[in-house]
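One protein chain omitted, others in place.
Up next, chain A:
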Amino acid sequence: MRQRFTPLWLLLPAAVVLGGLFLYPMYQLGLISVLDFRQAQVSGGQPTRFVGLDNYVQLFTDPQFWSVLLATVGFAAACVVATLAVGAGLAVLLTRISRVPRLLLSLAAMAAWAVPAVSGSTVWMFLFDTDLGFVNQLLGTEGFNWMYDRYSAFALVGAVVVWSSFPFVMVTLYAGIEAISRSVLEAAALDGASTWRTFWQIMVPMLRPVLAVVVIQSIIWDFKIFTQIYVMTRGGGLAGQNLTLNVYAYQQAFASSEYGLGSAIGVVMMLILLAVTVLYLRTLRRSGEPL
């Protein structure tokens, strides 16, 4: 019997930390999402009221929510794919170049990674400024506003997102590739496999656990994107065309102290991300590779 309890008390310290840092806030988030909870309620000017699913109803009946959700999913998907493509490509490149270029590439990537999101976005904004930007001067397109068209604005913000998040993918995958035994790759080469084929049929299957981490991380990061959109499109772009879910939540709820509604958006985001993660992990398991 005592044996059975051992795992429990061993888990206790972690459970306390996780409970305090994750479960309790999540519980509060869920609770506030079913309350009428605004600034007036926080400071005690009006009583807090239980409103059931009203906040959710308000959210789901707002057509803007659905279009923002769609845009967020599309934008996040594009960013994840682009980040992985760039990160994986450069990781493979890192394994094939000599020491000095490798060092330079790593340093450049680390620098991009280290730049705080707000500064990075602002610098890119300077580069792409309508009247004084370097890019417009280079292309001879002075007066072209990159943020005017919805897709060019998303593309530009997406580029900044990829720029700041590919280094993580690159470094992680590079470490993974380095860990693959040389003999396997050599055997493939001796059998006449092309680089492309080696990548897809040798490296990718062996990197599956690493890839899983990288993909889930990227999905979570890109789905929750805030800073780049908020800074670069000045809070959601022309007429809100570049809103993503997090910026929308901030604008609709937190900036106007509608904490109940904001929490409802938070709960919805959390459920979506959980669902995506669980589905992804399940498909990985199904395909036979233990993680």
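Rule of thumb we're sticking to: a residue touches a chain if its C-beta (ideal position, glycine included) is under 8 Å from a C-beta of that chain, and two chains touch if they have at least 3 such contacts; residues count from 1.
Here is the rule we use: contacts and distances are computed from a predicted model.
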Notebook entry, point to check: For the complex's missing chain, which UniProt name, "Multisubunit sodium/proton antiporter, MrpB subunit", "ABC transporter substrate-binding protein", "Two-component system response regulator" or "Carbon monoxide dehydrogenase"?
Noted result: "ABC transporter substrate-binding protein"
Note to self: Just to verify: which one of A:Gln137, A:Ser194 or A:Ser256 makes contact with the chain not shown?
What the structure shows: A:Ser256
Note to self: For the chain left out of this view, which of A:Leu10, A:Val42, A:Val123 or A:Val204 touches it?
What the structure shows: A:Val42
Item checked: Contact set of chain A toward the excluded chain (per top definition) -> 4, 8, 19, 23-24, 27-28, 31-32, 35, 37-46, 48, 130-131, 143-145, 147-148, 234-241, 251-252, 255-258
